[in-house]
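Take a look at the following structure, please.
The other protein chains are all here in position, but one chain of the complex has been omitted.
Order as written gives the chain letters A and B; numbering starts at 1 within each chain.
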Amino acid sequence: MKGNEALAEAAIRAGCRFFFGYPITPQTELAAYMAKRMPKEGGVYLQAESEIAAINMVYGASAAGKRAMTSSSSPGISLKGEGISYMAGADLPGVIINVQRGGPGLGGIQPSQSDYFQATRATGHGDFHLIVLAPSTVQEMTDYVFRAFDLADEYRTPVMILADGMLGQMMEPVVLPEPKTEFPAKPWAVTGHKGQRTHNIVNSLHLKPERLEETNVERYQRYDRIKATEQLAEEYRVEDAEIVVVAFGASSRIVRSAVNKAREKGIKAGLIRPITLWPFPADAISAATDRAKAILTVEMNMGQMVDDVRLVVCGRVPVEFFGRAGGIIPTPAETLAVIERIAASLEGGAR
Amino acid sequence: MSKIVFERPHSLTDAQFSYCPGCTHGIVHRLVAETMDELGIEGTTVGVAPVGCSVLAYEFFGCDMVQAAHGRAPAVATALKRALPENVVFAYQGDGDLASIGMAETVHAATRGEKITIIFINNAIYGMTGGQLAPTSLPDQVTQTSPYGRDVNEAGFPIRVVEMLSTLDGVALAQRVTVDTPKNVRAAKRAIKKAFEYQVEGVGYTIIEVVSTCPTNWGLSPVDALQWLRDNMLPYYPPGVYKDVKADGFANVAEAAAARALELAGGGEV
Partner (left out) sequence: MAASLNMLLAGFGGQGILFAGKLIAYAGLIEGRELSWLPSYGPEMRGGTANCSVCLSDEPIGSPLVLEPDVLVAMNQPSLDKFIDSVVPGGKVIIDSTMCQRLPERDDVDIFPVPATQLAEDNGLKGLASVILIGKLLREIGFCDPRTLDEAIVKSVPPKKAHLLPKNRKAFEIGMLNEDGESVPVCSLPEDWSVE
């Protein structure tokens, strides 16, 4: 199954019946799949007039208590930033998929990871975070989209799947989850009060500074809970690793190949693959840092996640960066060369 | 015991309006609330508040309410209605929200024939931000950002919203009203009620434009503002029914659109 199609099918199985999209390469298969499947599931597929309208439709459907999703690629996500901020401000769940392409501006259409900052730091204005999940296989696309809807409901927050053009376009075997049949109650939703309760209001406006601060503080307490319980990372050959490579999504697959080749050459390399980009898996990286002599971050951008890695490592060991931008995928060979160079410099230092 | 002849509509909360003296928002809020009361739909209605002076509408209407980003109310209302097809969904928007930043959302919700009702307050100015040029500000109208008057060569021409929307096949009812006199208030009420009724019947997209005042930012007393409205606004924005598919003899927008397509193709009697 193609990655983009797996994202769509898993969302349907997670109970998403409202999809609002707008065409953009390289995520269009997802919308096409939804257009085909949603009517058969009694759901709504609506091609919005813009990415802005699409995210605001997610806002509306979510306000009504429904599981809703939108998908786009980098330039389109910029347009969705406004709506995502409103969703965070109104504590609305929802799933946003970003099949990243190179930027800035119109950029290109080849795979990229250059929206890391946008996803983890400032998707829109104001104090807020999204939960950001970064799959690296088509199977994970399926699993994490399914999980994303649960996380969104549990913490009343938008959740982003940060994929890229490579994962979206590729086909791999997939085991699909059983459709979800039970969903959490949403007493806050606007469904019409039927004269049985006071009116519900979905809103992000608080004109009294004290009240607005309270909502921010409450939200950050929730974020603390998320940080404590939802960090996810995969560790690959890190137990005895001297050089720990940190990479997520598509680039982690290249790194995995490079790590294997490095091990064949006797270099003790390992991979930590953050699966949640927010909350950042600081605990796993910190623990690995205790045993490592150097950290290397590999990304398909000019160096974004490396900032988070440096915050965790906090100067304990050197942190290096290797990246390719513009839609170019780093090769295992060039990644291996960087690992070898670091290994050589470590040996030099030991002498 | 005396008979109650006038009371607050049930569909308004006890919250005190935050509008300026003489502002017509209060009247229109009341008309919408009376409509909900009379149709018995407060418990099944979801309203969408805009950005602008009426942003706090979510405090005033007794039905469930959603506050939307600037201009996005039609997109939010679209999804609410798709998610809750048995409910009544309305959006309450001003001229900057609807006709400037939200024009794309407005046009597309209309052309899709979303079964929602839009209450459009046109007072030719941005109120909440302090009186700037609006897409509906009149030629030569002085505002904070058109200090020498709206120069149509520079700022372009005002948009006649219901006329424009009435060309779209998804629109069931496009009507302009005003609330400057008791008679016109009653007419406005009838139009708003009709719009909600059309929505309940599933006829199509409905929009009622209410030509309104902004005494504060126009720099006029409430009474003078009403006179200014009559002298300047109404000639440019004439009240009237611009589209009414039921009055034209159709059950809904789909039937009306089919007949129109046939007519345009020259394919028979309509």
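Simple rule for what comes next: a residue touches a chain if its C-beta (ideal position, glycine included) is under 8 Å from a C-beta of that chain, and two chains touch if they have at least 3 such contacts.
In this text, all values refer to a predicted model and were calculated from it rather than measured experimentally.
Displayed chains that the missing chain touches over the full complex: A (touch as defined at the top). Of the candidate positions A:Ile109, A:Leu176 or A:Leu232, contact with the hidden chain is made by A:Ile109.
Looking at A:Ser78, A:Gln169 or A:Asn216, the residue that reaches the missing chain in the full complex is A:Gln169. When the missing chain is restored to the complex, the residue among A:Arg67, A:Arg156 or A:Arg256 that touches it is A:Arg256.
If you put the missing chain back, the residues of chain A touching it would be 25-26, 109, 165-166, 169-173, 253-254, 256-257, 260, 329, 331-333.
To be clear about the criterion, only the chains that are shown with their structure count from here on.
If you average the CA atoms of chain A and of chain B, the two centres end up 40 Å from each other.
Chain B contributes residues 13, 42-46, 48-49, 55-56, 58-59, 61-69, 72, 75-80, 82-84, 87, 104-105, 107-108 to its touches with chain A in the complex.
Residues 18, 20, 44, 46, 48-50, 52-54, 56-61, 63-66, 68, 82-83, 86, 90, 190-196, 199-205 of chain A are the ones touching chain B in the complex.
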